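Take a look at the structure set out below.
What you see is the complex with one protein chain gone and the rest in place.
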Amino acid sequence: MGQVISMAIVMLIFWLTLSGNYTTFLITAGVISSVLIALLAYRMNVADREGHPIHLGLSALTYWPWLTWQIIFSALNVTRIIVSPSLPISPTLTRVKMSQKSDVGRVTFANSITLTPGTISVDIEGDEILVHAITSDNATDLEAGGMDKRCAQFEGGS
Amino acid sequence: MDTALHILSWVLLAGGGFFCVVGAIGIIRMPDAFTRLHAASVIDTLGVGMIITGLMVESGLTLTTARLGIILLLVFFTSPVAGHAIARSMRHRNVEPVLSEDRTSGGK
Partner (left out) sequence: MFMAAAIALLVSLGLVLIRVLKGPTIFDRVIAGNSIGTLSVLLLAVMGYVFGRPEFIDLAITYALLNVIGTIAVLKFFRYGDLGAGEDEAGS
């Protein structure tokens, strides 16, 4: 039930941000529609730990800044590759082991790999992700498992 | 203080524009579709991040900043989904990536 209430509140905030006109009628309409949609999501069984993972809120505060740092670092790396005249790429296909248990953790790990420039998650086979990396150094970094460890920590909620 | 914020916003906008152009050049220069995907993700991350943050710095604490924040979150959550969808459908249509090293023993 906590998820339904928090979902309604998040959607009300979204409504108020987009609207910008705060008359009684519009706010009432916003409250009614966000509550209705939250109840509908509850009936569809999507308002659970997977569809609206509020229990990950605290660990996102430490994970996202770290991910932002990784993104900036590797985007600068890819930029250097693109602007250098000889185009020093060495595309590598590799498999990376993932130690996350839940689907949310796995999606977070795969999306983090894709969001970081230089590595793309192509496919999932069992508990391994097929990764295409633009240089073999990128592939080696990912195989070392730093991001995997961080994601497992994130999923654990600490 | 105001001038400092203007300069910060200018730097962020200029940097974002630079990374967008670099990503576009990368999309043209890269040899095959998988590596072009890497170049496109430079636009999706640093290009979007820096330009939207620059606009946020410029508008201060207003509703516009909140809307820009929504755009930032939307792009950061959806762009890896699109990138993964493209990569996965390339694999299923048997598009062979140009590789210099294949560490997947047993191929596909």
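Letters A and B mark the chains in the order given here, with residues in each chain numbered from 1 onward.
FYI, a contact is a pair of C-beta atoms (placed from the backbone, for glycine too) under 8 Å apart; a residue touches a chain by one contact, two chains touch by 3 or more.
All figures in this text were calculated on a predicted structure; none of them were measured in a lab.
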| item | value |
| --- | --- |
| Left-out chain, listing which of the shown chains it touches | B |
| Sole residue of B:5, B:71 or B:98 that reaches the chain not shown, by the stated touch rule | B:71 |
| Missing-partner contacts on chain B, residue numbers | 9-10, 13-14, 16-18, 20-21, 23-25, 27-28, 33, 36-37, 40, 43-44, 47-48, 51-52, 54-55, 58-59, 64, 67-68, 70-71, 74-75, 78-79, 81-83, 85-86, 89-90, 92-93, 95 |
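Keep in mind that, in the parts below, only the chains that are shown with their structure count from here on.
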| item | value |
| --- | --- |
| Where chain A and chain B are represented by their mean Cα positions, the distance between them in whole Å | 15 |
| Complex contacts: residues of chain B adjacent to chain A | 19, 22-23, 25-26, 29-32, 34-35, 37-39, 41-42, 44-46, 49, 63, 66-67, 70, 76-77, 79-81, 83-84, 87-88, 90-91, 97-104 |
| Contact set on chain A toward chain B in their complex | 14, 17-18, 20, 71-72, 75-76, 78-79, 82-83, 87, 89-95, 110-112, 114-118, 120-123, 130, 132, 134, 136, 139 |
